[in-house]
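Apart from one protein chain that is not included, each protein chain of the complex appears where it belongs.
Moving on, here comes chain A:
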């Protein structure tokens, strides 16, 4: 099937969606991935988080075909990802890699050509990305002679130079200085806004929370939580903070399905079991005297993630 006919199909099924469908991978007795499933919609920034060894890199390498899955399938626009489709994926591997002795521009032109661009298109694309990332003055320097930050920029340009239809980036933010983080964030947002599904892994959870539309948390090769950031924060048990200055210790005792999780000064934090009524908590608080603050508490992504990791340790 040719690229053009694929483009036409895009409108039919799962338009532009990258689907990871029940991928499993074992190394001997070690299970690296077990039925890993998620999808990244067109125009969406998807953050992939999990502890080291959870299976993020394995998943991405399988999506790029540099590693074979034992079972399962990766699809794009409803089609199993083959070499032809891979040519339209932008990839930044966990272990960065470029030819150390090749000049930055030559390298980008070469990679663009390998992804199917004509020589003149490849040169144009390389120049435009070098310009965009502030590397024009360094274009004819060997990659090994560039600063680490500039090497990272060339690496990003290498993932983008062929105008990919899908972006898969393994830890794109690691080792970047704050300015480079901003550049990277901006570029990723822009690519997503142009309708490209973008998936990246990161340990910088604040960044993921700020940047991503959806997040997948994986543990031991399995997806344990996946959804919009707001959605995930809603999904946990409801917590409330109540600032009732005159309340006596133990004022929440006797409220059905309510358990106290912490007291800081006059502020009490409680967790509500499924079906418990927050209004009863407010009423009980008002019975103690004035209530200065009453709010629902949403866990941050970091807290959600810690939760998942602690479950991992428990299991």
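We take it that a residue touches a chain if its C-beta (ideal position, glycine included) is under 8 Å from a C-beta of that chain, and two chains touch if they have at least 3 such contacts; residues count from 1.
Criterion: contacts and distances are computed from a predicted model.
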Answering from "FAD-binding oxidoreductase", "1,2-phenylacetyl-CoA epoxidase subunit B", "ABC-2 type transport system permease protein" or "3-oxoacid CoA-transferase subunit A": the UniProt protein name of the missing subunit is "ABC-2 type transport system permease protein"
Among A:76, A:91 or A:173, which residue is in contact with the omitted chain in the full complex? A:91
Give the residue, chosen from A:33, A:49, A:69 or A:117, that touches the chain omitted from the document. A:117
Just one of A:102, A:238 or A:282 touches the chain that is missing; which is it? A:102
Residues of chain A touching the missing chain are 2-3, 61, 64-67, 83-84, 86-89, 91, 93, 95-102, 110-111, 113-118, 158, 162
